[in-house]
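Sharing a structure, written as structure tokens. Questions coming.
Of the protein chains in this complex, one is absent; all others appear in place.
A and B label the chains in the order they appear, each numbered from 1.
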Amino acid sequence: MSAIIISTLMSGIVLGALYALMASGLSLIWTTLGVFNFAHGALMMIGAFVAWTVSEAMGLGLVAGLIAGLGVTAILGIVIEFLLIRPFYSKPNVLLITTMTTLAAMIILEKSAQMIWGARLKQLPRMIEGDVSVLGAVISAQEALIIVLAPLVLIALWQFTSRTTVGRSLRAVGQNQDAAALIGINVPMTFALAFGLGAALAGLSGILLGSIRFITPGLGAEPLVKAMIVVIFGGLGSLGATAGAAFVIGMTEAFLILVVGLYWTPFLLFVFLIAVLVFRPTGLFGKV
Amino acid sequence: MKRNLFLVLSLAVLLLVPLFVLDSFTRHLFILAFIYAIIASNWDISLGYCGVFNFGHMTFFATGVYTTAVMAKTFGINPWLAIPMGGATAAFVALIISAPVARLKGIYVVLVTFAFSQLALQLILSQSQITGGAEGMVRIPYLRIGDYKFTRDYKLGYYYAALSLLTCSTIFLLWLSQSPFGKSLQAVRDNEDYARARGISITRQRVLALVLSAVFTGIAGGFFAVYLRVASPEVLSFSTLSLALSMVLIGGAGTVIGPIIAAFVLIFATEAMAGIRGMEEMRFIIVAVGMIFVLRFTPGGLVKLVSGKRT
Partner (left out) sequence: MSLLLDVQSVTGGYGAVTVLRGISIHMDVGENIGLFGPNGHGKSTLLRSISGLLRPTSGIHKFDGKDITRKRPSDIVGAGLVHAQQGNTLFGEMTVREILELSAFTHRAQKGAAHALNHVLTLFPHLAERSRQKAKTLSGGERQMLSIGSALMCSPRLLMLDEPTLGLSPKLKEELSVALKDISRNVPLIIVEQDVELLLSVTDRLYLIEHGEVQREINKDNAPDHAEIMDMYFGAHDQ
């Protein structure tokens, strides 16, 4: 019996790590620009497809694929910021408008992907082959890689925003745009940087996801919803809250699957989320 | 009033259309346009008039679709009854959704209403014994009066049934927008603090707005299921969502006829494009780009929603 518990725990940790990574890009954009990027899932999908194209279709290998995937999504992020967010900065309803423009961006990316890559399933090869045994439970080495990589990336992100000048400028802009401009920070460029970085993080999670799941144009839909759940739950506030929320959601999901089965789990997860929001409208840890 | 004159004339024209449009496909386009017009104009109650960032409107439509489908096919209830049942259930669902939503602010309203639509989608996909899951339900009973099947005469019956539904819905919306309730909704949207100071209960307004917006939307959903004889989870897809949302935005949130006109324009445009080879996905891209253009370039008048209203 305990073997099942441990295996479920491992499953939860893998999910949590993946979700934390997925949500970090969304959270970075939210805390810096105050905007919710509906195209987040689609960017994950593009990252996966581009990596696949460079690595498999063009045969240039995984490293090249990774670089290409990150590069293309970062550029797309900057383009989205410039075309779909920047023109609306000064409008009073910027949040609603950018929700709709990023939703439109998502449609454009998804349908373009359908046109470019078609509907046939593709997959990225594993970066590490084989299985690994942890505490008696067996997971694939790729999944183990995810568990290791996600916290590393999050820590790197944390150090970046707290120690480096550029990273601090992101936080400053998120807290007080005018004051940031008045100490010499170029605010529009900072927004573009934040969006590019957030998009690249989405691309990275997409590439990792693409190595353990099939890549389709609809790859991003479920992660978007999961990332949404994580940031709502964690309160959209800080990176730490996002990471914590991700693991809670990951664990909850793993145990729900164990207890009520795959079919009922998504539904119950939502019920759980909505229940939390009724009692704490700003999320578990959060402030709006 | 110029607008009412316009509406009466349009109705007259639409009544006469079947005299000139004799083929099944074009009439089908009109029927689709009528249905989407109902969806879009009713969405405006919550989004445009009340200023609630409701992203879950399609949930009401889907509720209507599946309620009617299940009642008519699985339980054998007469479609004429099953369709209004769709509306009633949708209103009930709206009541449930509005409970958490009414007190939330800003982005959380978007996220939660959206989460509800995802929840509905999950429910539909997982309960496949009832709903047919990802494949949906087919062979839903059709409408008829006595021996007259509505599919006869190149869908003539369905055309007038859909048109009547749109007419009723529009009269309802026009009445609502002029009524004291409608005005109070706009008051809440335009200046929440002031409205509250005048004794208007924000929560109650939002609940009512959501519920009222669901009624005809649910009925339209039920009609949609019976007309197409199919119920599919596609109604909750992002593509459908963005199509309907574009109609509200391009047509002009906060007006009654705006979304209706936009529905006609977009349905005919997208279906015309679907016929061209290679355009199946492109047409959605075009609609999405259109949405962005409207948000960016159209001055405040067309899209009142985004010119300065708070939640």
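The definition used in the following text is that contacts are C-beta pairs under 8 Å (C-beta built on N, C-alpha and C of every residue); 3 or more make two chains touch, one makes a residue touch a chain.
Here the structure is a predicted model, which is why all the values come from computation and not from measurement.
Novice: The chain left out touches which of the shown chains?
Specialist: For the complete complex, the undisplayed chain touches A.
Novice: Hey, which of A:S2, A:S133 or A:T165 is the one touching the hidden chain?
Specialist: That would be A:T165, which touches the missing chain.
Novice: Check each of A:I67, A:V94, A:L149 or A:A181 against the chain that is not shown and name the one that touches it.
Specialist: Missing-chain contact among the listed residues: A:A181.
Novice: Please output the residues of chain A touching the missing chain, sorted low to high.
Specialist: Residues of chain A in contact with the hidden chain: 162, 165, 168-169, 171-172, 175-176, 178-187.
Just so we're on the same page, only the chains that are shown with their structure count from here on.
Novice: Quick one: which bits of chain B touch chain A in the complex? Just the residue numbers, please.
Specialist: 53, 55, 99-100, 103-108, 110-112, 114-116, 118-119, 122-123, 126, 238-239, 241-242, 245, 249, 281-282, 284-285, 287-289, 291-292, 295-296, 305-310
Novice: Okay, in this complex, where on chain A does chain B touch?
Specialist: Residue list for chain A touching chain B: 36, 83-84, 87-88, 91-93, 95-97, 99-101, 103-108, 110-112, 114-115, 221, 225, 228-229, 232, 236, 263-264, 266-267, 270-271, 273-274, 277-278, 281-282, 288.
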